[in-house]
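All protein chains of the complex are present and in place, except for one that has been dropped.
Take a look at subunit A:
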């Protein structure tokens, strides 16, 4: 069943939780609502579920008005961050709950309930835990039971609120792969909320990036990562080096494709990619612009070359599969991520002078008074 959200707005007192949200979720897709805490993603999910009511706007299920439907009538399965399993019931009874509370004439017979529940427990690979109580399960097992319970009533839509938020890293990684496989099996329209960009990018068909009650970008994981629509998305999805206007002069001095720079400067807040390997966005007189370069989009070279920026190595850390190099250019700190192989070839040492050659740069013009962009850039 497709979900359509039209111009949804919600306030809590003076706080605007959601501001004119428009979103369409096609049938069978797994969509991630991604954003920092307080961005409104959970509120949006609860509005879709009917647990919260919107101040303005509409929710449509399969093209039909559902804004005022009660949670009970929406046929949504909801999975909570802290599982919300019924603590006084066994795993079996938890999963059977949705079937047992059906009106008498719709309620399946006891044998049928037993069959369905065991089938679902098989689906989440936990049929051997049927007689346990929730407190006797690990976090990952509880969340899978919660999922089985939600699926028992054959919902048209599955909504998951930070489903892996309370689990530790290893379990989280395995569970999200498992969720992806499960979704490919049952193929039910699903929306899950997360603040973990890696989780959203790995699991979802499409990612909706939210910030301050608004949608910043909607796109496939690849689109939002490699083609962020706004400085916020750039910063939120992975690390990024941000070069302020005053630094742009330096970039311009070294590499100078003036046309790309002009395009960038006139691009407005939407931003425009400065095409061509070595981008040197010349902001000319419009100095309020930011250039974004991902740490792994910068190469370190030993010899000066066109468009490269001279810098001094401050520190070199090996972090897991990659090597992070911190460099100083004048007073600015730049972070570069290299593969281990590349780092071994370069054999970088503290205090060395090297040149930085960016592979991909993106420039966003800052709207006047755009304090949001200027603050906390990390560079």
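The criterion applied here is as follows: a contact is a pair of C-beta atoms (placed from the backbone, for glycine too) under 8 Å apart; a residue touches a chain by one contact, two chains touch by 3 or more; residues count from 1.
The rule is short, and it goes like this: contacts and distances are computed from a predicted model.
Of "Na(+)/H(+) antiporter subunit B", "Sulfate transport system permease protein CysW", "tRNA N6-adenosine threonylcarbamoyltransferase" or "Aspartate carbamoyltransferase", only "Sulfate transport system permease protein CysW" is the UniProt protein name of the chain excluded from the display. For the options A:110, A:198 or A:344, the residue in contact with the chain missing from this view is A:198.
Residue A:72 is the one among A:72, A:105 or A:349 that touches the chain not shown.
From the options A:114, A:173 or A:342, the residue with contact to the chain not on display is A:173. Annotation: of A:149, A:206 or A:362, A:149 touches the absent chain (contact as defined above). Residues touching the missing chain, restricted to subunit A, are 49, 51, 71-72, 76-78, 80, 82, 84-88, 97-98, 101-102, 125, 135, 138-141, 144, 146, 149-150, 152-153, 168, 170-171, 173-175, 177-178, 181, 197-198, 201-202, 225, 237-239, 295-296, 319-322, 324, 337, 378 (touch as defined at the top).
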